[in-house]
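Complex shown without one protein chain; remaining protein chains in place.
Let's look at subunit A:
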């Protein structure tokens, strides 16, 4: 019923661990700030740690333990290699920001203690690998030197530290690594200035660029002397116009320069001359140098050739020689190769073999050995941006002949396998195949719609621009699609998923599709990209590069005859663009022209504005689908006292079953249900930092409920001494929000419910019978609302990462709040606990109604964790989707991990449980029928006897 999947994210660094510990592992750090140890044979996770969002891993290495440098070079940690327990943690202080560098010299060992050198925050620290003790520190920031490289000299305990002061002064320090003693300090000025990365070519030579980015500067600091040598890129026969940068690499005697779309491999000859060794396109990737057997070096080059990827392992310094050349078939859905790490092993014939760990454009991780992909991990799923769901196809009654013919062979094969299985002849692969077939045909993972609506496709959009369809039954990937990249756009980013077409009623033959909105570039003014993806086949139906941007996307509640939903895209000039661009859509839109309103929240400015459609765009190009808008209302928060930190609106597709709430006094309260409700939370600017940065007296939290049509503030309330972060959920007529109370030093959750007073008179039955009520009158935002609000506040133990609310098909089932706690678990909390009508001792009638006696804090019942004992590491969002069965809701929680389950907040009152004994029911019926028959016969006999008497 529920499944849990673990991921790590896109790999940044990988360190192989190939010591004689039987199992071979690779330790990786990823862009999701995960440190993980993976099994080299199967790609499974041995252990894994998810660091915080701000704890970005800068470097990773192995020195007895796994050493990681993170948080911009300020945290150094050691993790036990076999089980991932943290051994020690050191905080490195420094004054200035500088490039964080981690170096574990191989030869500086005293007993088992090896030295770790860390350059961060303007200082160089030497740390003991046993207990993380800082042995010595040297402050280079004091001498205003920015450290660029820490170089270990071979076979000695001396190190070189090189850096710049300003942009033109070069410094080289020779330091005794054991005690930090400065042995020598040389400095020299270079008139051209330095820019960008440095590439270390040998232990005493490095290459960098001058400020014009057209000259390569070779710096050698041999024999206590610094010498510069300039080589013009044009002298190497290369056009130096465009973007030139030196790529960080660790090849000996060679370095890589990227110029526009291609890469140059340049070698330093023995006469200190530079020469171009090879020129490749930018898609080619080179690994770091690997030292194997007696100081031999090797590196891997990965090139693309059509649908194949060529991996060549070359010995260091010799481009024309290949140690290994392999070519593997690569799924084009994986995109380009982004990174490669190599590792060597001893073959059975005692020669050296190489395996490569490849990171692809779609964030997947592959291990390639002997020209085969040994395993792959779909780690794009660790970085989900948006999720939506799609129904599965309806099960067809008649199956077409072609399908039968196709499946006949499969069917036969399946039966052969099963036969083998029963006769105990099956090999392990066969057993696995049988398992797969069983799983496929099992009820929960079928590829068709089920009666209860439990089976669905979860369509997820990831940071890698890859879309996955996961089957809700077992979480397997049904299809995946790397979005097409157009020539016009270099660095597209994807933003959101929308349901474009959800066929039902008519247009049943169409496949459902989703709309993916992205933009070309990072800024919100960048032009938008639209892609349409079929959710059954996973094919990209269409893709447009738009001329305008998309700051906001609004699905409208209208669909055209093919069930395509109308969408409005708002650009940065506040014009709206209608999609799909059909005449039918425009005619539908024209009818509702005057009833379309939208709002924008400018969190940085502290302004919320409401807009309406005004007229068609007036431009040089006549565009029927573009409309001008005008500002209808605005709310301006004073910058000095309020800062917007949260804005939450109701889910568009939420269903409310009943408008009225009957209280215990036989009284009726009408819920104020409006789709146009916006919850906004503002805090004092002083208190907008992290908790503890402000005094309770200077901190406050103001919450608003705003009608987005008229800009009316329906409810406004101040929590003194409270501060964010605020997590809120708005549903039906209530809002629940979570924040920190500085006075009580605890987290709190508040609930506010809104009731409509204008309908409160409709209590009289007679009035209802005679039709003298205003219940059927259309509700207008322009009427003056007569509302009352009720609020209450409770303490809550945890801090919260995400809040969601269960949603069911008809909205009858009572609601549960799903709270993503700081421990990366999902807690289901009954909404009844967050009822503003709770009182200290409820009357008997109130108790019957289900009101819980008031308590100051919300209970956390261990059984109500829907994730059980599992953790959804790095939890970011919780999605709830109604099943067709009213009592049940589907919950999908995502972060670095994925978790899916089914919930029934009021138990499954509308279906029999899975362990219901049908046999007993049948038996009872049979017994009853038998009993009836027997008694009938008996009574007949008795009657006969009576009559004879």
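Just so we're on the same page, contacts are C-beta pairs under 8 Å (C-beta built on N, C-alpha and C of every residue); 3 or more make two chains touch, one makes a residue touch a chain; residues count from 1.
Quick note on the criterion: contacts and distances are computed from a predicted model.
> What protein name does the UniProt record of the undisplayed chain give, "AP-5 complex subunit beta-1", "Platelet-activating factor acetylhydrolase IB subunit alpha2", "Phosphatidylinositol glycan anchor biosynthesis class Q" or "ER membrane protein complex subunit 10"?
Looking only at the record, the undisplayed chain corresponds to "ER membrane protein complex subunit 10".
> Could you tell which one of A:4, A:304, A:444 or A:614 touches the chain left off the display?
A:614
> Touching the hidden chain in the complete assembly: which of A:844, A:869 or A:913 does that?
A:844
> Of the residues A:6, A:284 or A:750, which one touches the chain left out of the display?
That would be A:750, which touches the missing chain.
> Can you name the residues of subunit A that touch the chain not displayed here?
Its contact residues with the unshown chain are 594, 607, 612, 614, 630-639, 641-642, 702-703, 710-713, 716-720, 741, 744, 748, 750, 758, 777-780, 782-784, 791-795, 840-841, 843-845, 854-856.
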